[in-house]
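Attaching a single structure in structure tokens format; questions to follow.
Showing subunit A:
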Amino acid sequence: SNDASPAGGGGEAGAAPTASADCPLASAADPGNSAPPTGVPMATAAPKLPVKDTYTVAFSQNASNNPWRLAETASMREEAEERGHQLTVTDANNEQAKQIQDIKGLIAQKPDALFIAPITEQLGNVVVEAAAAGIPVFLLDRDVDNTVAKPGEQFVTVIVSDFVQQGKRAAWAMAKATGGNAKIIELEGTTGSSPAIDRKKGFDEAITQCPGLEVVVSQSADFTRAEGQSVTETLLQSHPDATAIYAHNDEMALGAIAAVRAAGKVPGSDIQVVSIDGSRDALTAVDAGELFATVESNPRFGPRAFDTMEQYAREGQVPVQLVLEDRLFDKANAAQNIATAY
Partner candidate 1 sequence: MPETVSDPAATRSPESAAAATGRRGAVWAARAQRYGAGVLLVLLFAYNALATPNFLTVQTLLDVQLRQAAPVAIVALGMALVIATGGIDLSVGSVMAIAGQVGALTLLAGVGPVAAVALALLAAAACGVFNGSLVVRYGVQPIVATLILFIAGRGIAQLLSGGRLTGFRDPAFQFLGLGRVAGVPMPVVLMVVLAAVLWFVVRYTAYGRTLLATGGNPRAARLSGVRVGRVTMIAYVASAALAGLVGLVVIGITSASDANNVGLGLELDAIAAVAVSGTPLTGGRISVIGTLVGAVVLRLLQNTLIAQGVPREVAQIVTGVVIVIALFLQRRSR
Partner candidate 2 sequence: MADAPLLQMRGIDKSFAGVPALTGVDLSVPAGEVRALIGQNGAGKSTLIKVLTGVHRRDAGQVELDGRPVDFGSVHEAQRAGVATIYQEVNLVPYRSLAENVCIGRAPRRFGLLDWRAINAEARERLAALDVHVDVTRPLHEFPIATQQMTAIARALSFDARLVVMDEPTSSLAEHEVGVLLDVVRRLRDSGVAVVFVSHRLDELYAVCDTITVLRDGRCVADAPLAELSKYEVVSAMLGRALTESERRGRHVGAARAAGAPTVLEARDLHRPPALNGSSVSVRRGEVVGLAGLLGSGRSETARALFGADPVTGGEMRLAGEPVAFSSPRDAIRAGLGFNSEDRKADGIVPDLSVRENLTLALLPRLTRRGVVDRGRQQEIVDRFVARLGIRMASPDQPVRELSGGNQQKVLLARWLCTDPRLLILDEPTRGIDVGAKQEIAELVDELADDGLSVLLVSSELEELINGCDRVVVLRDGETVRELAGADISEDAIVQAMAEGSAGAGEHGDA
């Protein structure tokens, strides 16, 4: 599955159809990233980290079965390399049980610090075990159940992605693309995954402002291109009146675009497509005018993660929640970002 996070930036919406009066979104500006959380407590009770110039650190990644995850891992590796830290990476191959096993294995090796990209919010117990073993834990891109593992105590901080906000921005882009009038097919991510749940939540919430925006059917397509294509083919046939598609990630959107073409319609004019991630292929599609916009879900956690770690070592405290900033790519800024996209 995929992920991302909040804060400013974002290009200007491209040439939008005339905004329909009863859809504030269509005329509003990009909501951007959610305001940085204010009054976040500082992590104080978590295991301390001595000041050294290099550390042995471990990173438990939950899967390597999609570009986003690979980009996240790569960013961690590069940054560790950069700063001369010795990094151990494990990969849970998308199995919760295995990630728990991995983490326990890592704990047994007593690294200076432990980074975890939790597969679900349900890894509280192992995080607690890590804390018990005196290892400071930093969570990446997803939180764990805070009733089990207390932020600032059992783990230092979580650098989150704000999936809900991404959904809201996608809704905004959708409004721009369609002038606030659209019958939308929603392609959900893997059933039960938090990005799928939150990106749906954010989007559905936002479009309530616009009676003209209606989700006519919503189906899971497992975050994959092939599924995105076949599901869309089927839905286009049973919902011929659909005029737009909102996909929870770029891969599904790219599949959907192919399906739209196959159905003899023109993506970008007959049917508007909006998605989330900001992958290279997606930006290319945006530039080609087939994809209206894609909300970035920044996978580059490396710099922020290690900054935070080193800061924690120096100052003994950091906010228990941090957010990564996402951009929004549309016709205006897609081209110049293709080269740097993952």
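Heads up, the rule we're going with is that a contact is a pair of C-beta atoms (placed from the backbone, for glycine too) under 8 Å apart; a residue touches a chain by one contact, two chains touch by 3 or more; residues count from 1.
On how the list was made: all candidates are chains of the complex that A comes from, given by their letters.
Computed from a predicted structure; not experimentally measured.
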Candidate touching subunit A in this complex, from 1 or 2: 1
Touching residues (chain side subunit A, partner candidate 1) in the complex: 64-67, 69-70, 191, 217-220, 222, 224-227, 229-231, 233-235, 237-240, 251, 254-255, 258, 262-264, 281
